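Of the protein chains in this complex, one is absent; all others appear in place.
After this line comes chain A, so read on.
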Amino acid sequence: MNIDWVFYFAALVAFIASIKVVTSANAIHALLYLVVSLLAVAFCFYLLGAPFAAGLEVIVYAGAILVLFVFAVMMFDLQGDNQPVLFQQSWLATWFGPLILTLTLAMLLAYILVTGATDSHIEVGVVSAKQVGIALYGPYLLAVEIASFLLLAGLLAGYHFAKSTSEGEHR
């Protein structure tokens, strides 16, 4: 069965959502579209035979990094552009675009799961999480160590910069 069009459809959803991220005026709307874009790219990963990368994309990118974004925007009012935050817009208008795109992705996923199009040759093209893990802690061990140092540096720098100092306040 030919399911190539599903990949192109998911890529189209990712493209539209990315354009809306760049062009939208409200930061929260842009973040919603960014979530949709990341989910669509995760769908592409799954179809390309990388289910582990797809899971990581959903969990780490759409789950953790975007929550950090939303948290910072809402807590510290990082709206930018000197315009008031418009949370009281019409409910439908705010959610319509991301809702349509997400429903499209959900229908594609349901189509893939119901038709079972990927079951027949699941063995052929998939790079499993086991292979990734073996390679990650074998030849790429040094890269993992460097990545851990990078994360530690990010933690320290984030703490240092976001901490409110007394001389920074009265400016």
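In this text, a residue touches a chain if its C-beta (ideal position, glycine included) is under 8 Å from a C-beta of that chain, and two chains touch if they have at least 3 such contacts; residues count from 1.
Definition applied: contacts and distances are computed from a predicted model.
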| item | value |
| --- | --- |
| Hidden subunit of the complex - UniProt protein name among "NADH-quinone oxidoreductase subunit K", "Energy-coupling factor transporter transmembrane protein EcfT", "NADP-dependent 3-hydroxy acid dehydrogenase YdfG" or "Peptide/nickel transport system permease protein" | "NADH-quinone oxidoreductase subunit K" |
| Residue among A:L48, A:M74 or A:L109 touching the omitted chain | A:L48 |
| Missing-partner contacts on chain A, residue numbers | 3-4, 6-8, 11, 14-15, 18-19, 21-22, 27, 30-31, 34, 37-38, 41, 44-45, 47-50, 52-53, 56-57, 60-61, 64-65, 68-69, 72-73, 76-78, 80-82, 118, 121-122, 124-127, 131-132, 134-136, 140, 143, 147, 150-151, 153-155, 157-162, 164, 168-169, 171 |
